[in-house]
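Here's the structure we're looking at; comments come further down.
Rather than the whole complex, this shows some of its chains in their spots.
Note that the chains are named A and B in the order they appear, and that numbering of residues resets to 1 at the start of each chain.
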Amino acid sequence: MAVAPPRVNVLGLSRDDYKGLATTLCAGCGHNSITNHVVKALYDHGVDPYRLAKMSGIGCSSKATAYFVERAHAFNGVHGRMPALTTGAAAANRQLLLFGISGDGDTASIGLGQFCHLLRRNVDCTYVVENNGVYGLTKGQFSATADIGSVQRKGSINELETIDIAGLAVELGASFVARSFSGDGAQLVPLIRAALAHRGTAVLDVISPCVTFNDHEGSTKSYRYLKEHDVVLHDLDFIPRQEEIEVEYEEGTQTEVELHDGSRLRLRKLGREHDPRDRLAALQVLDQGRRQGEVVTGLLYVNPEAADLCSRERLPEVPLRDLGEEELRLTREQFAALQQEW
Amino acid sequence: MVASTVNGSGSQSANLVLTRAVFEMGIPVAPKNLFPSNIEGLPTWFHLRANSAGYRAGRRQADLMVALNRATFAADVARLGPEAVLVYEEAFGPAPLVDGAPGHVYGLPFARLARETVPNPDLRKYLVNMIYVGVVAEILGIPEEALERALAHQFRTKPKAVAANRDAIHLGADYFRNHVERSDALRLEPLRATGGQRLLEGNQAAALGAIMGGCTVLAWYPITPSSSLAEYLIGFADRYRGDPESGARRMATIQAEDELAAAGMVLGAGWAGARAMTTTSGPGISLMAEFIGLGYYAEVPGVFVDVQRVGPSTGLPTRTMQGDLEFAYSLSHGDTRHPVLLPGTVGECFEFLQAAFDLADRLQTPVFVLSDLDLGMNLWMTDPLPYPERPFDRGKVLNKADLDRLEKFERYRDVDGDGITWRTLPGTPHPLAAYFTRGSGHDEAARYTESDAAYTRVVDRLARKLETGRGMLPAPELQEAGSQVGIIAFGSSHHAVVEARDLLAAEGLTTDYLRLRALPSAAAVGEFVSRHDRVHVVEQNRDGQLWRILQLELGPELAGRLRSVRHYDGLPLFAEDVVAGIRAQEPARRKEPLRAVAGGSS
């Protein structure tokens, strides 16, 4: 009997080619689920591991870049400063596929300023926030995304307004903003693929329960809370550029977003009405959710046309880092002429 | 000459025309601009030194002053000696002479002349300054052709402006000639001492150095006195890096949200393989501390230019100092040390920027270039800059083809024994290429570890790497003639030292001189010190930072020979300061003291 050939993707790579080191995170940590979804999305999407560059800050979440695609370069920077490193890398080599993983402390506490400015520059990258409302690595202090009224493991209550990463990103004019849940691979995998296809910063605010420090009663980032309060906006299908649509759906129940590279994200409405190309609508749906204690998930906003950093800088397609003396220095004539001006 | 004006009043172009005109007479010039941290309305002084000897430092005492700022009038006049010439706005009233000084006083109706001849008040603001150019030209005897060439140069991009400015100059010259009875005998004689020279700011030269050094990513945040470096660089990129066909520009110039982010962008780009830099001043260096530590430990190249100003904190943003030396040299917590280049001339600003990119790539670490406001923002005479003859040295980078030949690649394995390991760039399509970069503990294979042994091996190698680097740095420049007394200086202090050595020699004290051009210091420094009984370390900071560093690098035996000469009031270093500082620490040689030097407060 013939052995079934291993399944491979468009690049001829198997899913194992997208694996990383064994995780050192806690068993059951939401971050580990996200890692699995990332592996699946990268595999399905046929991402070239050699073009991938994994970026992160500091935290349990930021460690996660070690746990997928071992064959890709990675930069685990300093706490909260992934955006700056990513911006520099994007400028140096616009052929890189920058894939960032950060935490809520990393992004919304220490890194908030950089995060906002990254969005403003629309640096071409995927930016996953593994959002658990606490500092996992330093043992459970509240982060800036902890919900007001949410209870710490030791009983103290967060009295500060939450920073809603998705809402903030929309308000700042980010070009791609989605929210998801580590437990919802069916939603997260197409969102990651859409993020990869998007040109510009694609923010994925993924609620990712910390089983060790923030999965108890009273936490609004626990598995249980999410199971009960996750309001999924739409069913998602990612359709690569090459593929044709297969099934037709009833009028009005679905919309499609065409992404930068020609691929499409198909959204099938689930109850609530939401057009992800309408910025104000995104603010509205988030505001409504916030007031009702709901965690609204799905693609909140996308603007596939926004120019990214490298386009604005008018960088050539060839990576800057590959240019040599010829392309970079003045000619002898230019050099001599310039000095005549002084 | 000193022109005392109000900032925002457009005196800048008048001063440049004057500078250029003297230069065009073949006389070496050294202009210095003392301006306030303000946009409009506060005092500003322009110092122009013109001297046949070609000294480039300023002087505390002026022979000629143009006083057009009422607020500082009395203080300005008080700084003048008995031989000096004072030209001032007569509307200020009689000049408050001190013991009959200055000896030659000419009050002129600058404002009235401007009012009468320039109806447009916006224009008038600018032209009034050209009137004093005319007056000074008349006093000093600057020939018409020199002025004409200076005007043509100054307004090369808007030649229409020449006529109005020329008229204003003539107005001043004519008025002076016709209405003023001269008592002085001040005069400039044409020379032929500027042939082939250029007038250039350090920041401009550094920007061109960055371009010629292959910089492709600039990330910066505006801060005086470094902003102009970035702005020159952007200008060059726009002009020379554009691709007329595609419209693309072969350089990214990102204005970051702050210096912390700028440092991160540099490291991100350096890691990805580009030649990246930032330029900043003291406060920015403080904000970059954490990232520099990451660059050191994770071994990421990047060029960090610090155009120093007066600290601590915000300090005096528009005054000059060499106060960040110790801080930059071992910036960040933990055990760290970084190569620091110390350009002393405009030519070196150009040269060292290029060198910095090679060094950063070769040593795979953040490299500092420490300039200062005096060097960076003032015009300096310089020989033409040389076209670089060597290709970039990108250091130890393995590409796909290299990896094809190798069985194994470990990012942090010292295969060559020089402390420098090989790296690959992200995006290299080879199964061996990828490694994990981090600022936490790692072993030779770039794996995470908390092992005590691995940690020690890595940081010991980093120390070794810097030792290797020592040999790659610009060597000190020596001027020795067997004296027992030596001088060590660096950066912009050089120019005052050159002059001070002549002054000292005139007093009978000949000195040898070592100009340091980089840290860690070369072996030649210790050798120099060991050949001298006393070596004066001249620098512009309160704490004697280089003196401290050298004590440690030379060891206790030689350290005892070092003397510290410090200047730290924010004004550029004057030769008199150096002379006074050295004389105070040398056994007396002559009976009569040198004429006292006024501690001028400008």
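Remarks
Note that a contact is a pair of C-beta atoms (placed from the backbone, for glycine too) under 8 Å apart; a residue touches a chain by one contact, two chains touch by 3 or more.
All values reported here derive from a predicted model rather than from experimental measurement.
Composition of the entire complex, written as a formula in the shown labels, equals A x2, B x2.
The criterion applied here is as follows: only the chains that are shown with their structure count from here on.
Annotation: 43 Å between the Cα-based centres of chain A and chain B.
Interface of chain B with chain A (complex): residues 156, 198-200, 204, 208, 211-212, 214-217, 219, 240-241, 243, 246-254, 256-258, 260-276, 290-291, 294, 384-385, 387-388, 391-392, 424-431, 433-440, 448.
Residues 48-51, 53, 66, 70-78, 81, 83-93, 95-96, 113-114, 117, 121, 309-310, 313-317, 319-325, 327-330, 332, 334-336, 338-339, 341-342 of chain A are the ones touching chain B in the complex.
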